[in-house]
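The complex is shown incomplete by one protein chain, all other protein chains being positioned as in the whole.
Here the chain labels run A, B, C and D in written order, and each chain numbers its own residues starting at 1.
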Amino acid sequence: MTPTNSVPKAVPDQSVELDPDAMEGPGYGITDREAIKQARQQTQTLGQRPGALMVKEGALPPRLFLISYDESTLTEAEYQNYDDLWASFQSHPELKHWIDVRGYGDIGLMERLRDDFDLHPLQMEDVLGDFQRAKVDIFGDNRLFLVSRMTDFTSDLEIDDDQLSLFTGPNYVLSFQDDYEDCLDSLRARLRSNFSQMKRKSSLYLAYALTDVVIDHYFPTMAAIGDYIEGLEERIFSERRERRMLNRILRIKKDIVRFRRLVYPERDKISEILRMPEEVMPDEIKLFFKDAYDHAMQALDLAESYRENITSLTELFLSDQSNRMNEVMKVLTIISAIFIPLSFVAGVYGMNFQREAPPAGPNPLNMPELYQPWGYPAVLGLMALMVVGQLFYFWRKGWLSKQR
Amino acid sequence: MTPTNSVPKAVPDQSVELDPDAMEGPGYGITDREAIKQARQQTQTLGQRPGALMVKEGALPPRLFLISYDESTLTEAEYQNYDDLWASFQSHPELKHWIDVRGYGDIGLMERLRDDFDLHPLQMEDVLGDFQRAKVDIFGDNRLFLVSRMTDFTSDLEIDDDQLSLFTGPNYVLSFQDDYEDCLDSLRARLRSNFSQMKRKSSLYLAYALTDVVIDHYFPTMAAIGDYIEGLEERIFSERRERRMLNRILRIKKDIVRFRRLVYPERDKISEILRMPEEVMPDEIKLFFKDAYDHAMQALDLAESYRENITSLTELFLSDQSNRMNEVMKVLTIISAIFIPLSFVAGVYGMNFQREAPPAGPNPLNMPELYQPWGYPAVLGLMALMVVGQLFYFWRKGWLSKQR
Amino acid sequence: MTPTNSVPKAVPDQSVELDPDAMEGPGYGITDREAIKQARQQTQTLGQRPGALMVKEGALPPRLFLISYDESTLTEAEYQNYDDLWASFQSHPELKHWIDVRGYGDIGLMERLRDDFDLHPLQMEDVLGDFQRAKVDIFGDNRLFLVSRMTDFTSDLEIDDDQLSLFTGPNYVLSFQDDYEDCLDSLRARLRSNFSQMKRKSSLYLAYALTDVVIDHYFPTMAAIGDYIEGLEERIFSERRERRMLNRILRIKKDIVRFRRLVYPERDKISEILRMPEEVMPDEIKLFFKDAYDHAMQALDLAESYRENITSLTELFLSDQSNRMNEVMKVLTIISAIFIPLSFVAGVYGMNFQREAPPAGPNPLNMPELYQPWGYPAVLGLMALMVVGQLFYFWRKGWLSKQR
Amino acid sequence: MTPTNSVPKAVPDQSVELDPDAMEGPGYGITDREAIKQARQQTQTLGQRPGALMVKEGALPPRLFLISYDESTLTEAEYQNYDDLWASFQSHPELKHWIDVRGYGDIGLMERLRDDFDLHPLQMEDVLGDFQRAKVDIFGDNRLFLVSRMTDFTSDLEIDDDQLSLFTGPNYVLSFQDDYEDCLDSLRARLRSNFSQMKRKSSLYLAYALTDVVIDHYFPTMAAIGDYIEGLEERIFSERRERRMLNRILRIKKDIVRFRRLVYPERDKISEILRMPEEVMPDEIKLFFKDAYDHAMQALDLAESYRENITSLTELFLSDQSNRMNEVMKVLTIISAIFIPLSFVAGVYGMNFQREAPPAGPNPLNMPELYQPWGYPAVLGLMALMVVGQLFYFWRKGWLSKQR
Partner (left out) sequence: MTPTNSVPKAVPDQSVELDPDAMEGPGYGITDREAIKQARQQTQTLGQRPGALMVKEGALPPRLFLISYDESTLTEAEYQNYDDLWASFQSHPELKHWIDVRGYGDIGLMERLRDDFDLHPLQMEDVLGDFQRAKVDIFGDNRLFLVSRMTDFTSDLEIDDDQLSLFTGPNYVLSFQDDYEDCLDSLRARLRSNFSQMKRKSSLYLAYALTDVVIDHYFPTMAAIGDYIEGLEERIFSERRERRMLNRILRIKKDIVRFRRLVYPERDKISEILRMPEEVMPDEIKLFFKDAYDHAMQALDLAESYRENITSLTELFLSDQSNRMNEVMKVLTIISAIFIPLSFVAGVYGMNFQREAPPAGPNPLNMPELYQPWGYPAVLGLMALMVVGQLFYFWRKGWLSKQR
């Protein structure tokens, strides 16, 4: 037994540095590539027997953590060896345990876990498949299989989501995730604290606490998206830099749509838990899940708000685009309307009608203006008047001021 | 015991002075900043134990009010000291009490209230969190925990919402709000009046009355939004001032969306109350809640109406924008269509074809018009004819009159 | 007792003379001013005790009508004095009575009616408030409180709606409305007729008959709106008169939306009646309400049809707007494309390159065309050719014919 | 008794010859004139007693058909006289009968039918009203009143719908329709065939069969609409003929919307039948109605498909419209961009700056180009170069090729 003490940060660093120009890469980020990736990966498992375990390429080698506690004690260790963990778990039936498996890269270990903890092959397939929507199943002797999806907002404006799979047992929770990093450190810190009421409660409470932490982590994602939307709104009217503005708007819309698709099943899952009979889910714990339900609803409310905002920003952008064309047209119209008539006047006095047509005698009606001493200044004055008149007309129409 | 008599206005001043140009500030007000703020604040509470009490920065120090009454008497006081209030409350079990806590800035007091009145930590967290959707929970011995959201329409076109949390007990209602100002003064005035039937009814009726006042205050918000929409409609076609018109429209749309999101849970809450069993909610009180339900439905009906109107205004604005471009195009087209052909005619007679090419003899076909005595007047006449023809064509097409 | 016989028309005159240009006034009629008015009026009642009776400003003084009948007799009278009516009503318990109160302008009378007929204060408040959605409540001893909304399509394209409130009793129906005019005359005429089966049936049938007449009057409203839509469709493409076309379309859309909002609750009300137990609503009467339900559904079907039509008309209008701009552009393009090249040719031959540069000798390459005897006619011919070529090109592109 | 044997075609001719230019008439066909007509007609029946029978203007005189059959025999006749039919029906209680009434133009006959077959006045009113949505009512002794709507796609692109009303009895089905022509001939042919299992089954099966034939006739309507949509798609990009394209699209959309509005109630009707208790609707017949339900669902699926297609076609049309404007703009821009600079160059060399200003001596800087021997050819060359440069620029931008 080789417990190694890791001391995680109590509150993870959630601030995401968003480079507003991060998206200038080759892709446009509007299609939901995660969804397409999922379709491709599910295609690869085609023809497998239902319940067959398959490790995805690039899966990390599993790390095994065990936290064993009761009201007064807590031991916490990482095990290099599953047998050691199993022995430790078996030898303390009086304690509550959280067996925390991170990484799926060892098919043999996965099968042993499945068999030792009496899990259904289909459930284990859901764990490793890593594409399961949030859900809850009752199995065996009123045990629960819970799937949550943890979200993260990455610096390139994508929502990254990982699966957290939980199996409850009489005195333990068995959790699976495919990454070493997670958002559960704050929960571990709370467990370690001497005054944690969590230690007094049943293992179902631990399952609740894990679900709750996942839901609470939806808010940093939402906050980061909100920050970005706020930034978009500020820049939507900026004079010069509107490159790919709609692209950005649609990109963040995709994230919100994706977020909703992840969180709606979570809400439905908890709603199903709240309808479970007392023997599966005691009322005392349900009270807590009711709280988690409220939080999921708040996250969804936020997502709906954002979605409406995105719609408004899109409308505004398109109207602004139309406005800009309008302005181009106005410049063209003003310049044309001023100079084309002037050119015409100049053209008239560039005509070559002859006053003296030698054989036929003088033609005094042919452009007498050209021979007046004030002819040229008068024409220039006429032109100036025309310009002033036009400018007045356009000013009264409000075309000379910027209107948006 | 230091009762201080405050004499609130019977009817609060609800008229909002809306500066139509109030929004010229840096922001555009289209994103729902309250929602983003909520996401940020919820992010900050990350890692807290469920049920942990946390006072938000800037929370006001609590003020404590107690109104004790029965059919014939009423005493009303503000207490500087919670012990005094508790003593007064405990010593009159025969009276009904409304304990009114305003401001959350004292965590110790909040914990004492939680413990003295036997509240669940999660409920108390909902109270202080201040972001809870309207809801109702049954707890303890058929007691109710009710959350309402009070709305206000501020002068900068935002909907400001505050949370009113109520706990009912056998002979009391305990209310929490985070502000000193509220919309409940009219209710207090009614309580004080000698003929108030409220004093004869149970404390559940008081809970109803508080909920009802909150719902009734949705209408001033709706009226203010309605006034603004009416103003928008009048100005949408005005010749000169359309700066940021769409911006204004979308801003008010955001408010309506926000309003709906606040009021829908309120309606669902009351609908849940109406389905409660007789022992929790007597039929006599349900009759009143049914009335409150009708009012909530009316408020939602109004919001739906407004939303449709906003959609129509947006369509109208976009069509008007398109119309304005059309008009710019028409001006350009009319001027170009008139003067470009004229310039061509002038250009023709500005050509230098020579009648006398000295070595080769006369070229009588080269521009003989230039040598006619009536050449110039004839060309001018031709030009005038062209202008008249064009103007007639455009007039018949209806381009010369303004069309919208 | 002063019965005054009024002889109403059997079929009210429903034809609405719609002036197609009626809307040229200052307002645009797109916002639902009735809704805004409602919000404002509800704001004014703020702070009132639930159930408090308040007479709206401008309410008409009540007129009292009583129709008493059984299978063989019918007496009908207007009473100047409530005591007379009450005496007459009380002295004939063997008859069925319809007490018809029009106008709310006497608060004392309203309170007497409330107390004499044992109505709930909240119900009476709903009656006088005049903004109640259609609904049905069971109260007292299986009595019903029914609210319907009567619609009218006014000549300025607005839907005017009034509230009809009914209370049923063992042998009477008590009806309230705030106007002297109503749409119930045809029902009165049927009652008066000797062969009316209505007289044989219970007072619940009278309540049904009143509800049914209200629903039947939705169709003239729908017919008038339909006529207007038909007119809009005919004029949408007319060459000259499209002023405020979209405005008209959106205005009528607002009416349809309003209509739906009025009628949906009516349908839900009847659906609730159909689910009532036999002791409240006998199956025999339910059969008739089922028929009324079908009619309400037909009215809603019509409204949905109209709504789709309005959407199509809007799309068509916007496309037509775009088409008109296209046509403006084509005129500009055709004229520019023809004359700008011609002007260029003229400009070339207006250049002053000198054939004879005195000191340097002749420059025979400088514009020899100018000295050819056929120079001018040749250039004119070239220009004519260019025009013909361009016209052919545009004709082949189909730009010369009108396309919509 | 004067049976006249009519020998209807086994499979009706469903092919509709659609003239693609059929719609060039005065109307635009976008509004649902059937709906408006319905509103107008319902307005005319205003003030009628519920259940009053009223024959619509232009109703055809009734024709009466009776088919009587059992497993082995079948007699089929048209009766000129209702008494004969009634006698024949009464005298054969051991047979099953289909009494087929076509045309409502005889109010007395309708009342006799109502009384003889013990129908409810409201039902009879629904029959004659001819505007009833598809529905099913149970009445009397587990008898059924079924309304179906038969659709037809007319050659002027309208959906024509007629009502088929059925009353079931122990050994008969009584059917009403307002037209002599119907879509039931194939059913009659099946009945006449010796091997028809229909003859062995109960009269409820006949009611099913009639309903099923109506539903099956939705498909020819859908096929005709589909053909038209296919044609629209092919012509949407055609170079020349796009007159009123959007008009056509919206017109067919109206038909699809109308179709859905007709068929949704049909589906709900059958769904209600499937939930009826065994004593009203035996399971054996339900199995067949389940099949009809599947067909109704398929028809609705098709309608949804078409609706999506129409939306896509509309988007495509609008984008194409925008593209065409784009092309107009390109032509204008290319021509202007080429010739305006050229004209400028020509204009420069048309200036009259004097090389020799007599009193002041020579001005050698004034337009020396005009005096070079190669001046004119050089300028022409420069112009040619400019044209080539511009064309290259536009070619690289892809403006010279058609892009859609």
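Rule of thumb we're sticking to: a residue touches a chain if its C-beta (ideal position, glycine included) is under 8 Å from a C-beta of that chain, and two chains touch if they have at least 3 such contacts.
Since this is a predicted model, take the numbers as computed values, not measurements.
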item	value
Displayed chains contacting the withheld chain	A, D
Touch with the omitted chain, as defined above, among A:55, A:87, A:328 or A:400	A:328
Residue of A:114, A:253 or A:286 touching the missing chain in the full complex	A:253
Residue among A:280, A:340, A:365 or A:391 touching the omitted chain	A:340
Residues of chain A in contact with the chain not shown	26-28, 30-33, 35-36, 38-40, 42-43, 45-47, 49-50, 120, 122, 125-126, 131-133, 135, 137, 239-240, 242-244, 246-247, 250, 253-254, 257-258, 261, 314, 317-318, 321-322, 324-325, 328-329, 331-332, 335-336, 339-340, 342-343, 346-347, 349-352, 367, 369-377, 379
Those residues of chain D which, in the complete complex, touch the missing chain	10-12, 14, 186-187, 189-190, 196-198, 209, 212-213, 216-217, 219-220, 222-223, 225-227, 229-230, 233-234, 236-237, 287-288, 290-291, 294-295, 297-298, 301-302, 304-306, 308-309, 312-313, 315-316, 319, 322-323, 325-326, 329-330, 332-333, 336-337, 340-341, 343-344, 347-348, 350-354, 357, 360, 363-367, 398-399, 403-404
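Basically, only the chains that are shown with their structure count from here on.
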item	value
For chain D, the least number of touch steps when starting out from chain A	3
Type of chain B:chain C copy interface by residue overlap (half), same or different	different
Superposition of chain A upon chain B: rotation angle, C-alpha, nearest 5 degrees	70
Gap in Å, rounded to a whole number, between the CA centres of chain D and chain B	42
Contacts with two or more other chains, residues of chain B listed in rising order	322, 325, 329, 332, 336, 340, 343, 347, 350-352, 367
Category of the chain touch graph - line, ring, star, complete, other	line
Pairwise chain contacts under the document criterion	A-B, B-C, C-D
